[in-house]
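The complex appears here without one of its protein chains, the remainder shown in place.
So, chain A:
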Amino acid sequence: MSRYIGKRLVLMLVTLWVISTLTFVLMHSIPGDPFSSEKKLPKQTLENLKAKYHLDEPLPVQYVLYMKNLVMFDLGVSIKSETRTVNEYISDGFPVSAELGAYSMILALVLGIGMGVLAAFRQNKLADYNVMVLAVLGLSVPSFVIAPFFQKWFGGDWLPLMGWGDFKHAILPAVALSFLPLALVTRLMRSSMLEVMGQDYIRTARSKGLPPWRVITRHTLRNAIMPVVTIIGPLAVGILTGSFVIEHIFSIPGIGKYFVDSVLNRDYSLIMGITIFYSALLILVNFLVDLAYGLIDPRIKVGGKEAN
């Protein structure tokens, strides 16, 4: 187990290194420099600015410098705002994005598991069809289409159209953001329930006289919920990328909005910083999900030979 964790940690570090190198190379392959688009600056000012951000050094030196700072968790200064560091942007924006993302994740998991179970028990009946129509719509109607309609229909005095503050500000964006994950969880839960319900051990449990609710809670649900754990990683990715548009539409000061703004402003250090932060976050989530999966399902030996 500890050997497995060690191996995974090494792989995580390698991934992170690849990502940061890739972002560095990409961001420095752009012709010109971050200041070339600015209004005509005096030559001396320009040179001072370049010197300040070490842009006058050769690329390998800049790379080593960047990596050194990265190891110290220093992501540098935002080029466009000049006063705020990338770390400040992240520490301001992350709690907001994390709160919004957590609401969406909880909503998607709780509702999705509930609807999936309902659909499976009412297979090919009206409730099943309704749930499946909702799930297919969730997959097909993008969140940036839903969000404006939400604003138009529900936005008003007690559900604010935009901004961030107390809980009621989070309701509309969280619901809009949870549509896609909700659809994914519902579909997965339904098919997984149907598969488990057809297994021999469920028949055994039933034939030995267990009350139905006990069969459901102890035998069906416990087994059917496993695959849902595995898609928490992809769900996190979905919520993260979804937050780009949702935070944009609802003017929420989260990292998603900062990221989109930084891309539109060509704020290279902020783009790099947030990309690396996002990647680290997702790598960590995937790692934790894999570990949790090993703990929940005793059949899976984490670190054992992978079955194909």
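Basically, a residue touches a chain if its C-beta (ideal position, glycine included) is under 8 Å from a C-beta of that chain, and two chains touch if they have at least 3 such contacts; residues count from 1.
Criterion: contacts and distances are computed from a predicted model.
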| item | value |
| --- | --- |
| Complex member absent from the view - protein name from UniProt, among "PyrK family protein", "Chemotaxis phosphatase CheX", "Amino acid ABC transporter ATP-binding protein" or "Dipeptide transport system permease protein" | "Dipeptide transport system permease protein" |
| From A:193, A:240 or A:289, residue that would touch the chain that is not displayed | A:240 |
| Candidate in contact with the missing chain, chosen from A:155, A:253 or A:294 | A:155 |
| Touch with the omitted chain, as defined above, among A:5, A:46 or A:139 | A:139 |
| On chain A, residues whose C-beta touches the chain left out of the figure | 11, 14-15, 18-19, 23, 26-27, 29-30, 136-137, 139-142, 144-145, 148-149, 151-152, 155, 161, 237, 240-241, 244-245, 248-249, 259-260, 263-264, 266, 271, 275, 278-279, 282-283, 286, 308 |
